[in-house]
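Coming up: chain A.
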Amino acid sequence: MIYYIVSIIVMLIGLYAVLMKKNLIKIVVGLSLIDSGTHLLLVAIGFIKGGTAPIYSEPGLTADAMVDPVPQALVLTAIVIGVAVTAVALAMVIRIYAQHKTLDIRKIRSLKW
Partner candidate 1 sequence: MNIMTIIGMALTTQGALFLLLGAIGIVRMPDMYTRMQAGTKATTLGAMSFILGIGFMEPAWLLKTILIVVFIALSNPISSHALARAAHRSGIFPLSRENIDLYKRDNQEDKS
Partner candidate 2 sequence: MMLLQWTLTPDLLYQAGTGILLFLLVVAAIFSLVQKDLLMAIVGTSLVSLILSVLFLLLHAPDVALTEAAIGVALTTVIFLIALRKTGRYEE
């Protein structure tokens, strides 16, 4: 249960950074924090007390004593997509800085970059 609360707190911290911060890199940091919180929440939902990792690494393991593999597969792909999204966002930030010489979103007024 504490896993859910902590992951929701991390998500809210990221959302606060997205809402309130003025610096573009800080906003991307907030998006990455939201990602992290969601991953922890999904993996914690799949956890089972007394379960082992879903790998039949030695004989004698049965399907009853394993955690749920479906959220793990989902999170595995979500992390890789997350780094690609972060890279594209930061490339846009670099381009905006080259055009405007600032990262403050209050000073970036024109639509063209």
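Keep this in mind: a residue touches a chain if its C-beta (ideal position, glycine included) is under 8 Å from a C-beta of that chain, and two chains touch if they have at least 3 such contacts; residues count from 1.
Basis for inclusion: all candidates are chains of the complex that A comes from, given by their letters.
As the structure is a computational prediction, the values presented were derived from the model and not from experiment.
J.: Please state which of the candidates 1 or 2 is in contact with chain A in this complex.
T.: Candidate touching chain A in this assembly: 2.
J.: Which residues, counting only chain A, touch candidate 2 once they are in their complex?
T.: Counting only chain A, the residues touching candidate 2 are 2-3, 6, 9-10, 13-14, 16-17, 21-23, 25-26, 28-30, 32-33, 36, 39-40, 43-44, 46-47, 51-55, 67, 72, 75-76, 79-80, 82-83, 86-87, 90-91, 93-94, 97-98, 103-104.
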